[in-house]
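To start, the structure itself, in structure tokens.
A single protein chain has been removed from this complex, and every other one stays in its place.
Right after this comes chain A.
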Amino acid sequence: MNNGRRHTKKAFPWRRSLWIASLLAPALVVMVLLVLWPLLSAFRLAFYEFNGLQPTGFIGFENFRKVLFEQPYSGWTYNALKHNIIAFVALMVFENGTAFLLAYALLKALPGHRIHQVIVFLPVVLSAVIVGFLWKLFLHPLFGLVNQTLALVGIGAIPWLGNEHTALGSVLFANVWHWLGFPTLVLLAGMQRVSKEVIEAARLDGAGDYVLMTKIIWPLIAPSVTIVTILTFIGSFNWFEIPYVMAGLTGSPGGATDVLGLYFYRTAFGSTTTGIQDFGQGSALAVMMFIIVAGVTAIALRYLRRREIEL
């Protein structure tokens, strides 16, 4: 059989290549049409000026210069970028930190752990629009569940989403509530793959929960941490739905919840009540977002993978 196969391969090498190509072709066509072509189009449009809704002339890096160095656009860009960075850091600490602790608690299989696992994961299956709307209601200054509860202990109406100091935190909280189950499950799956012998050996050596978590489990779940970190980064820089539902297209109040996704959408497609459409500047923002996400992800992956290999 093996000889026969080798004979066929030697006699008709082009047939095998053709076969492989025919298998790859449909996926490649879809990729080129739906991913590569729009991406390259966005790159192209970023270098054009728009008069109305049509590109009128090649203007080099002018759109990039405007969004990076010319007020008020640059102010809006850096404000949005700052919020994306805050979102990433906050989600890493609060969402993934809590997820790690929850995953460890679930790993210990305490009584009722199965129902808790379902409860933690349940919000993940809801759409971001529903979650945003729900939390907008909960945080309503007059009728919201949160303020009505606080009123029982004498705390007055807090405009969670209307105050520039609490708005971003409130939107982030809703996001954590929505997604907490996902990193929990990924980290739990990682923890469940850690050999029981290793854990038992550590226990025999006298390791308590803290040492076990920090010195044994944490290093051994590096591949899961890599996935969670990269997905959190991509999610933070493409963040759109929940801020859009809870704070609107302008990232209200006064840009306190503005993120690059909202700013890009507003710039490219305008809005009935604020502005006109500018696909040139919008594309420049989209290209920058792509470069940030792709660039940082590539670098972070290299670093995080190296950490996995070193183990």
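The rule is short, and it goes like this: a contact is a pair of C-beta atoms (placed from the backbone, for glycine too) under 8 Å apart; a residue touches a chain by one contact, two chains touch by 3 or more; residues count from 1.
Here, contacts and distances are computed from a predicted model.
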Name per UniProt, for the chain absent here [options: "Ketoisovalerate oxidoreductase VorA", "Extracellular solute-binding protein", "YeeE/YedE family protein" or "Glutathione-dependent formaldehyde dehydrogenase"]: "Extracellular solute-binding protein"
Absent-chain contact - pick from A:A21, A:V35, A:L101 or A:I276: A:I276
From A:A27, A:V118, A:L142 or A:L204, residue that would touch the chain that is not displayed: A:L142
Residue among A:F100, A:W135, A:W160 or A:F264 touching the omitted chain: A:W160
Chain A, residues in touch with the chain not shown (by the definition above): 51-54, 71-73, 139-143, 147, 156-164, 248-250, 252-255, 266, 269-278, 281
